[in-house]
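For this depiction, one protein chain was excluded, whereas all remaining protein chains were kept in their positions.
Chains: A, B and C, in written order; residue numbering restarts at 1 for each.
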Amino acid sequence: MTRSLGVAVVGFGWMGHAHTRAYLRARHHYPNLPIAAHLVTVADPEPGRADAAAEQYGFAGSTTDWRELLTDPRVEAVSVTAPNFLHREIGAAVAESGRHLWIEKPVGLTGDDAHAVAAAATEAGVRSTVGFNYRAAPAVAEARALIANGAIGRVTNARFRFFSDYAAHPEGALSWRFTRSHGGSGVLGDLASHAVDLARHLLGDIESLVADTVTVIPERPTVTGAASHFSRADGPPGPVENEDHLNALLRFTGGARAVLEASRVAVGEQNTYGFEIHGTTGALAWDFRRMGELSVSTGADYQSQSYRTVFAGPGNGDFGAFQPGAGIAMSYDDTKVIEAAGFLRSVAEGTPYGPTLDDAVAAAVVLDAMLDSVRTGAWVSL
Amino acid sequence: MTRSLGVAVVGFGWMGHAHTRAYLRARHHYPNLPIAAHLVTVADPEPGRADAAAEQYGFAGSTTDWRELLTDPRVEAVSVTAPNFLHREIGAAVAESGRHLWIEKPVGLTGDDAHAVAAAATEAGVRSTVGFNYRAAPAVAEARALIANGAIGRVTNARFRFFSDYAAHPEGALSWRFTRSHGGSGVLGDLASHAVDLARHLLGDIESLVADTVTVIPERPTVTGAASHFSRADGPPGPVENEDHLNALLRFTGGARAVLEASRVAVGEQNTYGFEIHGTTGALAWDFRRMGELSVSTGADYQSQSYRTVFAGPGNGDFGAFQPGAGIAMSYDDTKVIEAAGFLRSVAEGTPYGPTLDDAVAAAVVLDAMLDSVRTGAWVSL
Amino acid sequence: MTRSLGVAVVGFGWMGHAHTRAYLRARHHYPNLPIAAHLVTVADPEPGRADAAAEQYGFAGSTTDWRELLTDPRVEAVSVTAPNFLHREIGAAVAESGRHLWIEKPVGLTGDDAHAVAAAATEAGVRSTVGFNYRAAPAVAEARALIANGAIGRVTNARFRFFSDYAAHPEGALSWRFTRSHGGSGVLGDLASHAVDLARHLLGDIESLVADTVTVIPERPTVTGAASHFSRADGPPGPVENEDHLNALLRFTGGARAVLEASRVAVGEQNTYGFEIHGTTGALAWDFRRMGELSVSTGADYQSQSYRTVFAGPGNGDFGAFQPGAGIAMSYDDTKVIEAAGFLRSVAEGTPYGPTLDDAVAAAVVLDAMLDSVRTGAWVSL
Partner (left out) sequence: MTRSLGVAVVGFGWMGHAHTRAYLRARHHYPNLPIAAHLVTVADPEPGRADAAAEQYGFAGSTTDWRELLTDPRVEAVSVTAPNFLHREIGAAVAESGRHLWIEKPVGLTGDDAHAVAAAATEAGVRSTVGFNYRAAPAVAEARALIANGAIGRVTNARFRFFSDYAAHPEGALSWRFTRSHGGSGVLGDLASHAVDLARHLLGDIESLVADTVTVIPERPTVTGAASHFSRADGPPGPVENEDHLNALLRFTGGARAVLEASRVAVGEQNTYGFEIHGTTGALAWDFRRMGELSVSTGADYQSQSYRTVFAGPGNGDFGAFQPGAGIAMSYDDTKVIEAAGFLRSVAEGTPYGPTLDDAVAAAVVLDAMLDSVRTGAWVSL
């Protein structure tokens, strides 16, 4: 028998929608999931937004105050999809109340924030899943499997890049994203967190690093009232307080080296999120823009060894839960369905599936070390 | 207020799942849809399959005999996702019973079959939608809009290709797909029907054509019992009765010329479905394997005019109903959600949205003409 | 000891330069060639052009009248790089005079023209090489070797495309290229001749075909005086007499099927010359724009078998005569050096190397059949 789990969603922007849909779709793709989510309530302070969400998706209730969830006995698990600066407060409170937690990355503004939420979850003995969903892409899962199987030998060097153009327009409004108190470390928490998680997921722990950051657009027009992600503004200019662009060199405990780049102002790049990994006998490359393709060079040639383009298919990660044949497109949202299924399974079985708060802490510690490195101009050991 | 529409699904293989999920997801992406589907019943003769479907997706009931739907007053609309040779019988009966019809391509084995279903629907005054879902890809919608706006000038020539490897293995079982009575015209109905629909959708009516077909693997091992799409077998060899591969030249009433190719035995090709279209001032190209990308050459250069790679985004077709920014992956299933939304809207408003039975008839007539051309060795006018 | 061969070049446009450079460079890449060319004389009626050529490249003499070569005892071999309509007259005269012949494609305007030149060469017992230089690209040589070795199984279907934009501008002058008397069959002789030669070279003889042609820009501005390839004009419009675009279906004697397309008015395409070839166990694809890359799918998978991108290197065709490692770029001109080396070797050894007049005749016969097919609207057997 399938058990039912009451869930709530806090914060109903892009990710609020994505988590909700993923809860609803989990059983479409994982018919044997031991737990099915039912939508209890949704919280968002923006007038009307929670109500509309309830109407659209069928939550039993809605509220503007997320604290109400903490006392609602029907709510057994909570998705935290509010802005970063609220992750710590909400995340810790949810965990302390004994509820399981599916929380978006980067889990706060600093390693300290992530640590606080993780400690609360451990203390309360609840399950946690963190929104590092690029792991879930079947081609990424296949990359990890190939590395683990030794298909490319010992990993020697790698490159991780997360480039976006979402803040590339100089007239983009000076929203909360560009302040340190609310937007944290800018592109580090926003995009580099994913890159660091993929780096750890694929290559293991990072030993030391050196980083360089730059604020490419140092001033932006201020805005009166609320500003969405892509709003333009024309108020007097105010200072951008956090990072637009990051370059870093990494060393892994296993000996591999890497470069890692992240940008939120990269004109020409829409979701250029990916990696290239070289080993002693082969190489792998992936780009989210072609999510289902993995470039693979394996063999015993060492020299003049070609790459082949493999279209993910049944047998690669969770692909088979979505499509019957290689090369049939999966979506970004599907990676969230995989994540939801992992979360539900982790609640059912009491063991983690997929990225957890420990991973969030580990990634946040790396990001903190990058800021340290920028401050000191030196390599930082982890 | 949103009206509720009782739906049934007949045939619960790949497409049965896809239609069901699409009904359930339509409101996730189209919150203002005037009609929401609720799942009444599902029919499939395969033991246990309909029951499992009901359990997984929440149909109120299930049956092994699709005829029961015809007398169930809760069923107002039916998805016909059974094999091709049943489309005519089931499709016509559904329409005659006054139920709206979402039916998979190719709508039977011949133009005659498609015509019979279309006539029944017209007679009964019911809405119809046909599963030509490649139209729904935002990049394809954008291609159509660009052509309509004159962005590439007058269309002069084009290429349509639908290549798959699903029947490429010579030990693939001699299933019903390879008989003329049950599999019809082989790759023509299966894949070329999509290509012809895209050709018509983008370039208008076809005036005449010449075609060449070949059965690349003339014998396959027979099989005892049911054989799924990809089963292997080792019985004594039996004859393949229909087409593995098609080449054709087309002339359009608007003056454009094209080549059209389809194969089910193309080793190396997983869903190589796409087109290239040239006009007097520009060109477009699309490949389903990179569903969200459209190659576009426009301008006033005529010579040395480059192509750019455009990632579909909000503003291209229905992209905005799925993702907030260009380059974020949509899935094959999302195209079925778009199709479902069109079907539901067409029922609500009494006007067609997207591909209808008229399109199915038009495509089937073209496929018939191709077979005629092969038989006669001559150009055939439509 | 290396023997020296006196050569002349007739017609000093693009190809005149290319042949001359190739003669000079042959020993740079083939130090063991038994024959070295020395430049005796060059003929071109355009005032000053032959003189300038002699000055630039070191021909001993120059002339405006190609007939002078026929009586110059120093001239033992002749490159015919004049316009198509002169190929027959010059080519036959050169051969009849007992001189070896390196002649550009298409060798006249018709199969009859090509045949006349070929007959003269046979009669005189001279060697001939024809400018089908795409054969010489190492990736093409590798493709041929792979097919011959059975690496893709039995060839089942193919596609050949030669698309250019050189005549895409509607204000391009109505030069001799667009008249039937001087430009022959337009895009057929100009580009489709290469495509047909590659088709034959890779897949063997063509058995039958059906073709469709169109003149996309039916009128162009007339011009007074000489007009080069890319001149614009603004005289009163006059009729284009020959073909801008070709589509054809082919059947090969070996059983394979193909589509073949050629265009001189394809906006967006600069030298989109290439092929895709499918066999029962694999596939190959090549595009001249990435001359050194061959896409290869081989193996025993039949389904979900990937393509790999192979960069041509030593071991593929004549690559090793040019560069020491895979992936180092060769040029268009290098293919002419390979052709020159073959021509010189054929003279030295008395046996053909590379494409000969027999190939030119075979290709021209196919082009004639295409025009027949357009005229009759029927398949034509060869």
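Criterion: a contact is a pair of C-beta atoms (placed from the backbone, for glycine too) under 8 Å apart; a residue touches a chain by one contact, two chains touch by 3 or more.
What you see is a predicted model; the values in this text were computed from it and never measured.
Taking every chain of the complex into account, the omitted one touches A, B, C.
The hidden chain makes contact, of the residues A:90, A:173 or A:283, with A:283. For the chain left out of this panel, the touching residue among A:212, A:349 or A:372 is A:212. Within the whole complex, the absent chain has one touching residue among A:157, A:179 or A:309, and that is A:157.
Residues 152-153, 156-157, 159, 165-166, 168-170, 210, 212, 214, 216-217, 230, 245, 247-249, 251, 257-259, 261, 263, 265-270, 278-283, 297, 301-307, 377-379 of chain A touch the missing chain (whole complex, contact as defined above). The missing chain lies against chain C, touching residues 14, 17, 21, 24-25, 27-28, 31, 52, 55-57, 166, 229, 270-271, 288-293, 311, 313, 322-334. Within the entire complex, the positions of chain B that touch the omitted partner chain are 296, 304, 306-311, 313, 325-327.
Note that only the chains that are shown with their structure count from here on.
Among the chains in view, B has its Cα centre nearest the centre of the complete protein Cα set. Look at where the CA atoms of chain B average out and do the same for chain C: the two points lie 42 Å apart. Averaged Cα coordinates give chain A a centre that lies 54 Å from the centre of chain C.
Chain A and chain B have centres, each the mean of its CA atoms, that are 35 Å apart.
Across the assembly, chain C contributes 304, 306-307 as residues in contact with two or more other chains.
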